[in-house]
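Structure provided below as structure tokens; questions to follow.
Of the protein chains in this complex, one is absent; all others appear in place.
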Amino acid sequence: MTSVKIKICWSSIISRLGLFALIWWILTDGAAPSWWIGVPAVLLAVITSAALIPPVSLVWYEFLRFVPFFLVRSLTGGVDVAWRAFHPGMAIAPDLITYPLRLPPGLPRVFMANTVSLLPGTLSVELGSNFLQVHVLDARKEFLPELEKVEQGVARIFGASLKDSKGGECNAAI
Amino acid sequence: MAVFYSGVALFLLLTLVAGLWRVLQGPTPADRMLAAQLFGTTAVACLLLLAQAFGRPHLRDVALVFALLAAVTAVAFVRRTWTVREEDDAAD
Amino acid sequence: MVLQWLFDGVLVLTLLWLAWRALRSPDLFTAIVLFIAFGLVMALAWVRLQAPDVALAEAAIGAGLTGALLLAALARLNVLADSTNDDQTAGTENE
Partner (left out) sequence: MQLTDFLTLLLLLAGAGFFLAGTVGLLRFPDVYTRLHALTKADNVGLGLVVAGLVLQAESWAAMGKLLLIWLLVLLASASVAHLVARTALQKGIRPWKR
């Protein structure tokens, strides 16, 4: 075999095992006989994902706290865009703004870009080396506080501080 | 309730048909592709409603496949058909 | 009952119209998008005909994979390379 040193992060293996088993259970409607195929499939998926995706540290408590914020804001986003679509004069004043990112590169930034796309009035366009270009639906509104709030939330989820981009301790990883 | 589910499904189908106007109109390829993306989401909702209306839970698997493959088509479009080519940059 | 008839009627008319437009469209890209939409509506039709397995195949092959393959093939044809300039003017025409 190759001499690449693979650091095994057991907490990530276990949480992935749980996640894939849960997905299998959902897909098969909890049919008991399906586990004859399910167990090998889940194991294969865990091995593949361990080879492809390095462990990511997640703070579950912060993630759970982020979910209601996300749900409420995306509902607001839907109402906002629906109102603008139905408005006879189309109350939009779109513009491109650039937001300086302080998150560490990699998954946190991708997570933030995707979240921003689903929040009211913002759509991430370009994810640069240290900035996020955002298309806003109404430039007359103030967007920076909202973006900062999202960034802080994402940083807390991934257990990263916004100042230095060092994180990735393997304690509660997935 | 089944009648109500079918009614909402019919309504969603009608919004899908209305969206076809954007496919024909364009103007850029991205606009046409976006309309197709919208159809994917609408079809997923439609299928879930039909599954409930007919009392056939297995129809949800069809919706699941839709949800998985909606992204494949759109990514194929962006990465293959609509990518920025070097010769285009030279021509600009 | 009336609802089901309406639903089926809309499905059939949409399918026929989509098939006709996909065949007649002068722009290949539009034809492909119409084909993808045709696959989606066809899958809904199979569901209405109580054939979920065929709907599954139609969703996976018709709307998903064939659409992606056709798009890749169109890129090879390089048809879009000529029309990219039209795209840009079309994009700014809206202003």
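In order of appearance the chains are A, B and C, and numbering begins at 1 in each one.
As a working rule, contacts are C-beta pairs under 8 Å (C-beta built on N, C-alpha and C of every residue); 3 or more make two chains touch, one makes a residue touch a chain.
Source: prediction; values computed, not measured.
Across the entire complex, the residue among A:I26, A:L43 or A:L64 in touch with the chain not shown is A:I26.
Residue positions on chain B in contact with the hidden chain: 1, 4-5, 8, 11-12, 15-16, 18-19, 21-22, 28, 30-31, 33-35, 37-38, 40-42, 44-45, 48-49, 52, 57, 60, 63-64, 67-68, 70-71, 74-75, 78, 82-84, 88, 92, in rising order. Residue-level contact of chain A with the missing chain is found at 22-23, 25-30, 74-75, 77-82, 84-86, 90, 92-96, 113-115, 117-118, 120-121, 123-127, 133, 135, 137.
Quick note on the criterion: only the chains that are shown with their structure count from here on.
Distance between chain centres (mean CA atoms), chain B to chain C: 9 Å.
Chain A and chain B have CA centres that are 23 Å apart.
Contacts from chain B toward chain C in the complex involve residues 3, 6-7, 9-10, 13-14, 16-17, 20, 23-24, 26-29, 32-33, 35-36, 39-40, 43, 46-47, 50, 54, 56, 58-59, 61-62, 65-66, 68-70, 72-73, 76-77, 80-83, 85, 87-88, 91.
Listed in rising order, the residues of chain C touching chain B in the complex are 3-4, 6-7, 10-11, 14, 18, 21, 29-30, 33-34, 36-37, 40-41, 43-44, 47-48, 50, 52, 55-56, 59-60, 63-65, 67-69, 71-72, 74-75, 80-81, 84-85, 87, 90-91, 93-94.
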